[in-house]
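Complex shown without one protein chain; remaining protein chains in place.
Entry: subunit A
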Amino acid sequence: MTPAIAPPLLAIALEDVEKRYPNGTLANSGVSFTVAAGEIHALVGENGAGKSTVMKMLYGLERPTAGILRIHGRPVDFRHPGDAIAAGVGLVAQHLNLVPSLTVAENVVLGHEPRRAGGRLDRAAAAARVRALVEQSGLAVDPAATVASLPVGVRQRVEILKVLHRGARTLLLDEPTAVLTPPETATLFATLRQLAAAGRTILVITHKLDEVKALAGGVTVLCQGRVTGSARMAELDEGALSHLMVGGDLPPPPPRRTARTRPAPRVVARGLGYVDDDGAIRLRDVGFDVAPGEILGIAGVEGNGQDVLARLLSGAAIPGAGDARLDGRVFTGLSPRAVRAQGVAVVTEDRLHDGAAPTLSILDNLLATRYAHPPLSQRGLIDRGTARRWAQAVIDGFGVRAAGPHQPMGALSGGNMQKLILAREIADAPAFLVASQPTRGVDIAAASALHSRLAALRDQGAAILLISADLDELLALSDRIAVLYRGRIVARFAAGAVDAQTLGLHMTGLGPSVDGGDHDAVA
């Protein structure tokens, strides 16, 4: 750019952008907003509101069907991400795309490697470059570390470094805090502020009110593909902001359990242990009780054994030691089908991987746990009429935004998908529900609806194990909270007696050990 031309003030500008998918879905319509250079701008709205589509268009993954995108004042027509990268736009995806077996430096330069003669990777140059980048950006990462050995928060920093290495001046982040602990979130925010102060522009998708408050200089709210509000943060108070984000007032959080006496436990787990195929101990001597009408929360940084615990309790893996009983009967070590037959239901952690079949219809997804029994099937024949009516009732009853029972599951937003999954799992009034990350990546309104359902199930007398990385959720819903760290329960609390800060310390292994053995110390 020649010095004669003043640098344009707006890093990102959308003018009446429309995106209509080939199947007719209107994902965005008349979307206009601007982000000033050096600003941190939050893009908020319910799931399915079209936020991710905006990101995809800005990164060249989708092309708008009408309207104009401008980057630094210049209209752009990105046909693929390469165009966006060339224009200085970088995307930090929600699901991190790193090669675990490579080092940080190798990951950062991947695709834009410094080469030696013969096309071989110049490792020294790569490490030097990344080190320079680390210093320049203030993102604390060891370039020589293997990615597999890093916690999620650090991996995300690597992802950001990767984007910066490609010369991005405009960073797009899609729900960056979804996988982070509170301390990691605080670090990320500091990093983002630093990047913005250095003149980079940041557009971030989030669901959380307090994150918008803490981070953003401006906010744009999308609802059903349209902009319903856009404001500078300075002009908003908290009430106005939450009203803007939710489009109304939030329902109050579900009331806590009211029972004073604690009945005999319904679920009793003792000494659960698991060693994976590589010989690593993933779970060690985990024990807990859950009473009927009680929610036991499991806190922990991802990868500390929560996934294994959920798999053991749902029949997806067989414990190497210990067992768990429901109403006195052992239900671990059985097949998933047998576990379910005993009254256990499961909301899996990764809904797209093993919680749903995205290519099949809503109806087929709802059937998965119930198709084998009347009234949905008789003597091997599925009653499609009954099934369809039930699916429609679920869609209506859970406020799912969908065209009908035959819409593919994958076309739904995360929040709507999660509502259907929970509906399926609680349809048979399970005695014990294992819910892993039930509101991950779900908007505020949907999360609140899911929480009410969990509370209602609890009030019916079910025992619930709530595994979540969202501490606010754990604190709001749980009666008691146990902290998993490196496959062990390192602390237990009554929910009223602990705050997020204390939990965070225990989650990172810094808290004093509170847990003596395999019994519940705190009632």
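By our rule, a contact is a pair of C-beta atoms (placed from the backbone, for glycine too) under 8 Å apart; a residue touches a chain by one contact, two chains touch by 3 or more; residues count from 1.
One rule holds in what follows: contacts and distances are computed from a predicted model.
Visitor: Unshown chain, UniProt name, "Acetyl-CoA acetyltransferase", "SCP2 domain-containing protein", "ABC transporter permease" or "D-alanine--D-alanyl carrier protein ligase"?
Guide: Protein name of the absent chain (UniProt record): "ABC transporter permease".
Visitor: Using the touch definition from the top, which of A:Leu360, A:Ala411, A:Ala476 or A:Leu505 touches the missing chain?
Guide: Among A:Leu360, A:Ala411, A:Ala476 or A:Leu505, only A:Leu360 touches the chain that is not shown.
Visitor: Which one touches the absent chain: A:Thr185, A:Thr348 or A:Ser413?
Guide: Answer from the full complex: A:Thr348 touches the omitted chain.
Visitor: For subunit A, which positions touch the chain that isn't shown here?
Guide: 314-316, 335-337, 339-341, 346, 348, 353-360, 364, 367-369, 371-372, 377, 380-382, 384
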